[in-house]
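With one protein chain held back, the other chains of the complex are shown just where they sit.
Take a look at chain A:
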Amino acid sequence: MASLQGLLSILRKLKSTPDQEVRILLLGLDNGGKTTLLKQLASEDISHITPTQGFNIKSVQSQGFKLNVWDIGGQRKIRPYWRNYFENTDVLIYVIDSADRKRFEETGQELAELLDEEKLNGVPVLIFANKQDLLTAAPASEIAEGLNLHTIRDRVWQIQSCSALTGEGIQEGMNWVCKSVNAKKK
C-alpha cells in the first residue's frame, strides 16, 4: 500500500506543471447571453437558463490555461456591483445582444464606462457580438462602428460575432483571449 502511494506521488510530480490560471470577467447588459456563453464554454446544458441574480463562476480548461470565468448579472440594479470584481482581471469579455438595437446606446455607454475604469487599465477586451443566429442581428462591423471601437488606443481589443446558442464563433473568440493572455505575460 505504501509503495502504491509512493508511485502515485511520483506520477503526480511527473504530470506537467499546473495550468496557468486566468481570470476572465464576463459583463454586458441583461439578456445579452452571458450565462449561455458561460455554459457553452463549460459544455453544459443551455436549455434551462434563468436570469442571473448575483453571479456565476466556472472554471474551464483551454490551451494549457485554467480559465476562471466570472459571469456577473447584467440588470441595471446590480451593475454597481460590477466594480467589486475588477481586481486582477486578465481579460474582459463584453457581450452584446446584436439584435437589440434599441439598447445599443445603453450598452455602448456601459462599455465606455468600463474602459475608463482604473482597475481595468490596459486589460484586453473581447467584444462578443452575440445572437448572430437571429435574422435581425446587426453585423459585428456595424456594432464596432456604432461603439467607436477604433478609438480604443490604450489596450488590445477584438470584436467577434458569435451565437452562444449554436456555439458558432465562440472558439475563435476564446483563441483570441488565450493569445492575448500569452502576449501580456511575456
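Operating definition for what follows: contacts are C-beta pairs under 8 Å (C-beta built on N, C-alpha and C of every residue); 3 or more make two chains touch, one makes a residue touch a chain; residues count from 1.
Convention: contacts and distances are computed from a predicted model.
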Options "ELMO/CED-12 domain containing 2", "Ribophorin II C-terminal domain-containing protein", "F-ATPase gamma subunit" or "Ras-related protein Rab-39A": UniProt name of the undisplayed chain: "ELMO/CED-12 domain containing 2"
Residue of A:Asn31, A:Asn68 or A:Gln171 in touch with the missing chain, whole complex considered: A:Asn31
Residue of A:Asn84, A:Thr136 or A:Thr151 touching the missing chain in the full complex: A:Asn84
Where the unshown chain meets chain A, residue by residue: 30-31, 46-51, 53-56, 74-78, 81, 84
